[in-house]
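Yeah, one chain of the complex is gone here, protein chain that is, but the others are all in their spots.
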Amino acid sequence: MIAQNVVFGVLAAAMVLSAIGVVTTKNVVHAALYLVVVLAGGAGQFLLLGQEFVAWVQVLVYIGAVIVLFLFGIMLTRAPMQPKESLDNDLKWPGLVVAVALVGILGALLVDAFEDTEIELEAPTRTIEVTDAVFRTYIIPFEVVGILLLAALIGAVVLARKD
Amino acid sequence: MWFLENAWLVPLVPAVSFAVILLVGKRLPKQGSEVGVAAVGASFVLACGAALQWIQRVADAEGADAEGGHALARVIGALGRSVGRLGAEEAHGAVVEPVTRHTTWFQNGGVELGVGIQIDGLAVMMMFVVTLISLLVHVYSTEYMRGDRRFTHYYAALSLFTASMLTLVVADNTLQLLVGWELVGLCSFMLIGHWWEEKPNSDAALKAFLTTRTGDIGLLTGVIMTYFVVERATGEGSFSILAVNEAATSGEVGHTLLFWTAAALLLGIIGKSGQFPLHTWLPDAMAGPTPVSALIHAATMVVAGVYLGARVYPVFWEGFSIDDGGVNLMAAVGGITVIIGAALAFVQDDVKKVLAYSTISQLGYMVMGLGVGAWTAAVFHLFTHAFFKANLFLGAGSVSHSGSHHSFDMKKDMGGLRTVMPTTYRTFLIGTLALAGIFPLAGFWSKDEILLGAGENGYELFLVVGLVGAFMTAAYMTRCVYYVFFGEYRGGDHAHADPSHAAGDEVVEHHLAEAQDRHEDDRLPVATAHAHDDGHHGAPHESPGLITVPLVVLSVFSVFAGFLNATAFDIEKFQEWVEPTVAFVPVEHHAFDWTKAVISVAIALLGIGASYAYYWLGLGPQRLAERNAVARAGKRFLVEKYYLDHLYTDVVVGFVKAPLARAAYWFNQHVIDNVLNYTGRGARALGRVTYDYVDQKGVDGVVNGIGLTTGEAGGAVRTIQTGRLQFYAFLLVAAVVVFAALLWVAG
Amino acid sequence: MLLNQFLLLGAVLFGTGVYGVLTRRHTVLVLMSIELMLAAVNINLVAFGAFSGSVAGQVFALFVLTIAAAEVGVGLAIVLLIFRNLHSSDLDDVDVLKG
Partner (left out) sequence: MEWSEWALSLAVFLPGVGALIVMLIPRAEEQLIKTVALVTTLATFGVVVGILADFDYDRSGELQFELNNRWIDVINSRYHVAIDGISLPLLALSAFVTLLCVIYSWNHFPEPHNPKAFLALMLVLEVGMNGTFVAQDLILFFIFFEVVLLPMFFMIGVWGGPNREYASIKFFLFTLFGSAMMLLGFLALYFKVDVPGGNTFDMVALSEAAGAGLTRGTANLIFAGLFLGFAIKVPMFPFHTWLPDAHTEAPTVGSVLLAAILLKLGTYGFVRIALPMLPDAAEDWAPWIGLLAVIGIVYGALGCLAQSDMKRLIAFSSVAHMGFVMLGIATLTDFGINAAIFGMVAHGLITGMLFFLAGSVQHNFHTRELSRLGGLLVQAPKMGWILGFCAMASLGLPGLAGFWGEFPAILSAFSPAEGLPVETFRTYMVVAAIGTVLAAGYLLWMLQKVAFGTPKPEFEHAHVHDVNAYEWTAWLPMLVLILVLGIFPNLLFGVTDDAVTQIANVFGG
């Protein structure tokens, strides 16, 4: 158990630091790369929890596709690659206060609610169980999401098309 | 009993007529006027039927009360006017129940609130007066308003007015009374603003509506309080007038509540009946057509306030402790109005305005009468005043219609008309004498009774006020008669040459109307329109029969109406028929006092004499105002109407409309609307300054910070414009956090 | 392992995301911050799934992923469009529609 906790700690620290990087860095490309670290860390956490499938999907879809998309977006909009004076608006301090307060209240609520509840890990969830659930119990949402993706695809093409 | 039980038909008939005139009036041969006349005629017949049956009912009750006897004989007897023979009847003590009918109007909170009729002597009397005068005005208007640009609308509004006024009269509950009250206000608005193309007219209409509406704050709250007066006494609220009166007399309602109810209702009366200090709208209301002034702003609508006072009199009686004598709010308001109204009548050049101020003053008498406990006298004065004041107004209308080219300026456009307009002159003179209170005309009897009541009930102050008022009334009316009918005719051709010079807006008005009629939309300049004037605008001449007949009818009433309650000859029919016997207060009746009567007539004659000496004989200090600074200031004070109009228009309305409303709006746009944006700006500036201090330290940073903040100001303006998505998101999140925290802490 | 350690991690990531959404001026960065928030939600879902021993958590996490992908796609398309028309991707500059 200790090993797992150590791994968690390392991953969590990396994630939090990278997340802060995402929202504070002055370079847009760096932000995207920081985001990669956060997401990869998330995948790691999933593995730690024995949820293999979703972990790999996270790696493939997010890190593989979404981030690439972001980088494309950054390049196409000629976002400032070099450190710019400020990428922030003037809500910095109020925003920080609110965000900290939000974390505080969420943390307090969570601690209050779950205290020292342990996660009893059984064997890692097998992919077959997941697919089983997706294609039986959640088949309708699955199809809906499929349509949504299609619509988003077409929508994106229509929007971005030059005409 | 049929007429009494079905008295709801009386308002209903004109109401139907209103709808008919509105919908098909323009297509009828006489453009709807025939419908109006017929409907009001029918109402008049119904009202007369109700009056006869009420008299019979009173007689029956007395018959049952006394030794009995043949009812029919008593009715005939009661109707008779022969002095002495029947006057000795002792009527007191008989209880005559009002005839009531009602049906559910709406229910609220399980309480059913009704609409219905309560017909008693007071209501019957009012029904009679309203329908009679309305009928005469309808007939008169067919000639007077002939060719008007909105003839049909005029008749529709008259019908609606009659219906609303009668609704108010027959109402069995204060709420329904309020409905009628507001509706007559609406009709008054429509008719004052009848010629709304010209701004002064619509201004006058607005002023009338808003001023009476100001009084209605009181009426509204007062009516509401009557509901709770009943609730205090019986446990269940009600607007029923009978219930209110019973509750007020029951002694179970606290005096404070009754006082405030009475005070609130009095405010309503002040607004509607042109009492000081809300009287200023009434003279302006003369912007409407003259028959309207006669019907609405003299004889009927403006007495609605007095009627209300008479209707729920026990509330005032108890609330103001009228029994105690001395001074009370109601009598004071009435007394002040008597004097200030009469004083203003002296400086008017417009004959209608003289009459308007006279109306204010006479209404003051009525309110004062109620205030001093002379209920019957006040109501009797309402009754007689309606006839002679309508007579005077219609007479003034007749003069302007046929004698002065539609002008009402008696100094410039009238004079010497007594020979060319003999009928008008005679009827006007009768009206004047009746108003002045000369024995034995109608005004004498009613005014005398008010003075008598004031004297006997412990209100000596108001006796004096009344006498002073009587002197002034006689004097200004004599002045008015002098300018209109005596001296040289001054209405030469100058009115034609320079129409804008004429004081009455109606001149321009009427011609415009005719120009429009003849040339449809092709609007001609006023001067050209004059070229088309034909015979009836030429030399002064007597008005046609449609105008003079109503005048004659009214002067007959002005002469004889007073004998209904000629206490000097022991006739007390009016009191017997009209005074309520159910849920009423013990008002005192006093024997006729010859001394006081002689004094009051003498004072009136003195007033006439003084005026006669001043105007006819040229005695006294002529043109004083031009020579003496004090007199000039005094006159100016009067001409400016005590500056009350300035107070209301410039100070009150001006303040509400300009600084106050603008300030509120500014507050809205710049404070409330921007509180979010300013919060953001403040926070931003604060953050920036802190950041600079922490981060860059030193003077440089401060300078930078100031520079940035100043630069921000420009951005902030833009901030207001764009709505700043992220800023709103910030607020959203912040609020969620705060609420979550609060909920967590609380739960 | 405690359930809370995952949940708290999620909370911190979420808060960071909120901060980014509120303060970043560049549209793409705002989108990234939203991704951050979604990632935090995913961690919560998966943690609860593991805690309760059901696959529902995973399945929902998958849905979130899909929807996030769709959102990024459409979002970037819009950004592209705005950029093409305004030559800026600064959120503060997106105000042409105002009067």
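We call the chains A, B and C, going by the order they appear; numbering starts again at 1 in every chain.
Going forward, a contact is a pair of C-beta atoms (placed from the backbone, for glycine too) under 8 Å apart; a residue touches a chain by one contact, two chains touch by 3 or more.
Keep in mind it's a predicted model, so treat the numbers as computed, not measured.
Visitor: Of the listed residues B:Val96, B:Met145 or B:Met225, which contacts the missing chain in the full complex?
Guide: B:Met225
Visitor: Which of B:Thr214, B:Thr234 or B:Ser250 touches the chain that is not shown?
Guide: Hidden-chain contact among the options goes to B:Thr214.
Visitor: Kindly note down the residues of chain B that lie in touch with the hidden chain.
Guide: Touching the missing chain: residues 104-110, 175, 178-179, 182-183, 186, 189, 193, 196-199, 202-203, 206, 209-210, 213-214, 216-217, 220-221, 224-225, 227-228, 231, 656-657, 660-662, 664-666, 668, 672-673, 675, 721-723, 725, 728, 731-732, 735-736, 739-740, 742-743, 746-747.
Everything below uses one rule, namely that only the chains that are shown with their structure count from here on.
Visitor: Applying the document's contact definition, name the chain pair with more C-beta pairs in contact, B-C or A-B.
Guide: Counting C-beta pairs in contact, A-B comes out ahead.
Visitor: Express in whole angstrom the distance between the two chain centres, defined as the mean CA positions of chain A and chain C.
Guide: It comes to 7 Å between the two C-alpha centres.
Visitor: Just how far, in Å, is the C-alpha centre of chain B from the one of chain A?
Guide: Distance between chain centres, rounded to whole Å: 77 Å.
Visitor: Would you pick out the residues of chain A that each touch at least 2 other chains?
Guide: 89, 91-92, 94-95, 98, 102
Visitor: Pull out every residue in chain B that's touching 2 or more other chains.
Guide: Correct list: 726, 730, 733.
Visitor: Spell out the residues on chain C that touch chain B in their complex, using ranges where they run on.
Guide: Listed in rising order, the residues of chain C that touch chain B are 18, 21-23, 91-92, 95, 98.
Visitor: Tell me, which parts of chain A touch chain B in their complex?
Guide: Residue positions touching the partner: 89-95, 98, 101-102, 105, 108-109, 112.
Visitor: Which of the residues in chain B come into contact with chain C in the complex?
Guide: Residue list for chain B touching chain C: 718, 721-723, 725-726, 729-730, 733.
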